[in-house]
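Left out: one protein chain. Kept in place: all the others.
Showing chain A:
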Amino acid sequence: MPVTAASRRLDPRAKLYLLLLANLLLFFHVDTRGEAIMVALFLLPLFAAGRWKNGLRLAVLYFALLGLGLWSDAVTLDGAGGGSGGSLIGMMDGGANDGGAATFAVTAGHVAGLLSVGIRMMMPCLITGAYAFTTTSISEFVCAMRRMHVPEAIVIPCMVVIRFFPTIVHDYRQIRNAMALRGIAAGRFALVRHPVQSLEFILVPLLMNATIVSRDLSVAALTKGLGIAGEHTCMTVIRMSWFDWAFMAVCTVPLALAIGGVL
């Protein structure tokens, strides 16, 4: 199989699997080492798909948070034994020497630690989510959902949502232009000054237009046969290649080891 740009992207179902793994990572509170390995693995497909800028930004953010977390460890711990191997003895004398050490640096360390642990835990999800969102086309997504036997009641709204976002942006610009023409909410902060009025003036035309578009789309979709019972086919072909399976396996192993406490 020739390595083309398309084949270097994973199958949509493999992407969903990665998302699931990232969620499991969050759920089981895997320790820092396992987390770092998983993050590195999750960043790989992003680079493989040619999203260098995006991938580098996420990588830098993750390592900055990691550094912050280590710094806060160092500050709050003030030398009570190395990080992850906290033993029972550590717990006991930790209780004893906490009393007087409530200085500003420790508080700052705690806040920084909470922030870094918190955001860092979200990072695997964010990375896989960014990957899934930026590299999947609508037809691939729909095809994958149909293959996974997601009911049409879910597939159709999903399709419409993705399709409708650009329309909303376009409508919003038109509405703002019309408002400016009438001298409503013209200034920079005018929208914020009258929040209720802005909400009404923007949302009502959007909703009006939404009802019209929904009617048009229904007619178009029914003409194309969306309402016909039976199986629907897709233009885009998706296949799970050996690479998808291999990558899924490679990502699963460290997670399983980390959850099992081996790593």
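Assume contacts are C-beta pairs under 8 Å (C-beta built on N, C-alpha and C of every residue); 3 or more make two chains touch, one makes a residue touch a chain; residues count from 1.
As a working rule, contacts and distances are computed from a predicted model.
Asker: Leaving aside the chains you can see, what is the UniProt protein name of the one that's missing? Options: "MptD family putative ECF transporter S component", "4'-phosphopantetheinyl transferase superfamily protein", "Extracellular solute-binding protein" or "Acyl carrier protein".
Answerer: Record says "MptD family putative ECF transporter S component".
Asker: Of the residues A:Met122, A:Ala178, A:Cys234 or A:Val253, I need the one that contacts the missing chain.
Answerer: A:Met122
Asker: Tell me which stretches of chain A touch the chain missing from the display.
Answerer: Interface with the chain not displayed, on the chain A side: 16, 19-20, 22-23, 26-27, 29, 31, 73, 76-77, 80-81, 83-84, 86-87, 90-91, 93-95, 98, 110, 113-114, 117-118, 121-122, 125-130, 132-133, 152-154, 156-161, 164-165, 168, 196, 199-200, 203-204, 206-208, 210-215, 217-219, 221-222, 226-227.
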